[in-house]
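All protein chains but one are shown in place.
Letters A and B mark the chains as written, and numbering starts fresh at 1 in each.
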Amino acid sequence: MKSRTIRALQGAGAACAGLAALAACGPGGATTAGGRPTFEGRGPITYVAGKDASGSIQAVIDRWNKRHPKEKVTFVQLPTDPDAQREQMIQNAQTKSDAYTVLALDAVWTSEFAAHRWVDRLPEEQFPLRQMLKPIVETGKYRGGLYALPFSSDGGMLYYRTDLLKKAGIAEPPATWAEMKADCAKVKRLPEARGMSCYAGQFQKYEGLTVNFAEAVNSAGGVVTDAKGNPHVDTPQAKRGLDFLVNSFKDGTIPRDAVTYQEEDGRRDFQAGKLVFLRNWPYAYPLMAQKDDANKVAGHFRAAPLPGLNGPGASSLGGHNLALSASAENKATAIDFMKFLASQEIQRFTLSRAPGAPTYDALYKDPKLVKQYPYLPTLKQSILHAVPRPRVFRYGDVTAAIQQQAYAALTGSTSSAQALKDLQQTLRQQAAGE
Amino acid sequence: MVTTQNPAAPPALSLPATPPRRRPRATSGSGRLAALLVSPTLLVLAVVVLYPTIVALKDSLYGTPGLNPKTGFVNETDPFVGLQNYGAIFGAAGARFWNAFWNTTFLTATTVALETVIGIAMALIMHRAFQGRALVRASILVPWAIPTAVSGLLWRWIFNSNGVANALTGQHILWTTEGFHAKLAVIIADVWKTAPFIGLLVLAGLQVIDKEVYEAARIDGAGALRQFWNITLPLVKPALLVAVLFRTLDALRMFDLPYILIGAQKTSVETLSMLAQDQAANVRFGPAAAYAVILFVYVFLIALAFVRLLGADVVGDDGPARPRRRWRSHRRTEVAA
């Protein structure tokens, strides 16, 4: 495994050596223009993140350490649970510790970390942001300033069964919810579709529900919060979005069990041949493509952009960005390392090892990568139409309120109108309290 | 020293029921000795608990800093708000607080009651069993030894909609959705994990009981149930009470299991600890500390009630004489005679 890593890196290395050398050797690397804080100090630093699934991060860090023996990077691995990651990072900030230098922040934490000044504002002009997809760059910004450098992204897609759709005489994947339901009705008339359900997403009461709720609202033309953080969930558009989910539960389009589903539950059902359509992230693609006796969909599925009310829907954005802990030392080294880690070449390398959503436009067109991950062009469309989840500094409260009301509506304990009315009120109170 | 090895020696049975004549001798200079023996424990606890507790008390009087609308940054200092955090818990957040309060109380009462019954049963069986004793001992340790986080995951899968609990019972219950079944899932998992705790402690209590007590009781013609009620239970009572007390205190702070098994912010199983954790996770350390203090007071009152009500058995000498001791003193005179 190691030798493969090194070999793969050699190709990437040649390209990014120039990039890193530019940043690391120039004296300008340590200071920024415009009276903004300077990033000084060189020496050992840490990179703090949950375990990276592909196992390629350590190889990338080794590569850096070989070239920068006096500015070594140590990988501080946090628990896999995102809440635990966030808590550890906040603890580090509270104790003003220098143990953490470069943080891998979940895209939705940017505002909170920036507003508390736990992370430094970054020198925007030093990063190749223009080569990245714009909605992704926005996830790293707070009030116009860049606080987190886009490192990886994620977007939702509609996985569908090509074999069943074809048999039912459907040529194109559905672009709207109505089409999806109609397609389902046709598919379910097939003998091999007996007992199948139509659609599932993530509806357990957790962050995934916020994602699915926001996608439904956005796909119906509504917004959860506007650019200033003000809530708008009591609109007819928002209601049509939530009603799609609520009614789908009622009429059985979504199986009743899905109210307990996270990403993996839906993927398992899809692979077991229980679902015609599934909303999920790109990570599922290679798993579904794996030939295996327990996997019924290998070679019989594809991914399309999410459907919406009157046309293609809008995805939420996931992913992780790189931020610089305010209490860290050796910040000049840290900035260089962030440039290195977020470079196109490194992303190409990590993507070649594990599925994901790169931040660079060019990688979505790369023929080799597209061959490896046929979902890339679809994902790019998904991300270009994506609406970020609410960008407010108390994101935890906002997502809790959304989950509370959306879950109540989906389980039928309140009507969607009442749930949205209550949600609007809670979100407005939260916004006023800020 | 030979006499001490003889379990049949009559003094081995005398328990501190009769007013002890020995006191003057045994307690000479005991104040100073006691201070010497107790102080290391108190010192350690002062450092690891008292100090953080005082910090938490202080924190609970401070609010959450607001956002400066001009800079977009959160203010640096926490505003002093006095008792407002407490006011908010009983006022604005009242419904959620009382729900968590009742959940905590309900889950504690049911789990501890079940654990006590199952734990005592386990201990009695283990105490009697000679063949397969090692196997029972080993298996009883297993639930208690599995880290809570791992057993939470195990039960989450068991209670999954496609999990083995539904498969075995032929039901299709969505255990992790709101409702009584969510409470039930937590109770089942918690009782499984911690009944062995009570079982182990009661077993140890049983092992130090003199066999002779039972012989004498049998001579007196006491039936199994009466033996259990009149001899076994009073004799293991100190060990049992300590076990129940600590289980109660632990159950009142229950957090991991409902959090992992059912999920955060589920009204059916949200406990007071989960509320404190939720506030802390949202960087509201003042309210989080206030919840922790309220929980502390609640737990403390229950512990105090334990010490008051059952103190004689655990703390010792200064309580009123227990009526159940009658049997023992009665028996002793018989043997002595």
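Note that contacts are C-beta pairs under 8 Å (C-beta built on N, C-alpha and C of every residue); 3 or more make two chains touch, one makes a residue touch a chain.
The rule is short, and it goes like this: contacts and distances are computed from a predicted model.
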{"item": "Listed names \"Outer membrane lipoprotein-sorting protein\", \"Carbohydrate ABC transporter permease\", \"RNA polymerase sigma24 factor\" or \"Assimilatory nitrite reductase (NAD(P)H) large subunit\", with the criterion being the UniProt name of the chain not displayed", "value": "\"Carbohydrate ABC transporter permease\""}
{"item": "Hidden-chain contact residue, picked from the options B:67, B:88 or B:242", "value": "B:242"}
{"item": "Identified contact with the non-displayed chain, of B:200, B:213 or B:231", "value": "B:200"}
{"item": "Hidden partner interface residues of chain B, rising order", "value": "1, 3-5, 9, 11-16, 20, 22-23, 25-27, 30-31, 33-35, 37-38, 40-42, 44-45, 47-53, 55-56, 118, 121-122, 125-126, 128-129, 132, 134-151, 153-155, 157-158, 160, 162-164, 167, 192, 196-197, 200-201, 203-205, 207-208, 218, 223-224, 235, 238-239, 241-242, 245-246, 249, 253, 255, 273, 276-277, 280, 285, 288-289, 292, 295-296, 299-300, 303-304, 307, 311, 313-318"}
{"item": "Interface residues of chain A (partner: the chain not displayed)", "value": "46, 50-53, 55, 58, 76-82, 84, 88, 91, 94-95, 97, 99-100, 262-264, 268, 281, 283-284, 287, 290, 292-295, 354-355"}
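Throughout what follows, only the chains that are shown with their structure count from here on.
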{"item": "Complex interface listing, chain A residues touching chain B", "value": "83, 86-87, 90, 112, 114-117, 142-143, 204-206, 256-257, 259-260, 265, 268, 393-394, 396-397, 400, 403-404, 411, 413, 433-434"}
{"item": "List of chain B residues in touch with chain A within their complex", "value": "66-67, 69, 72-74, 160-162, 174, 176-178, 263-266, 278, 281-283"}
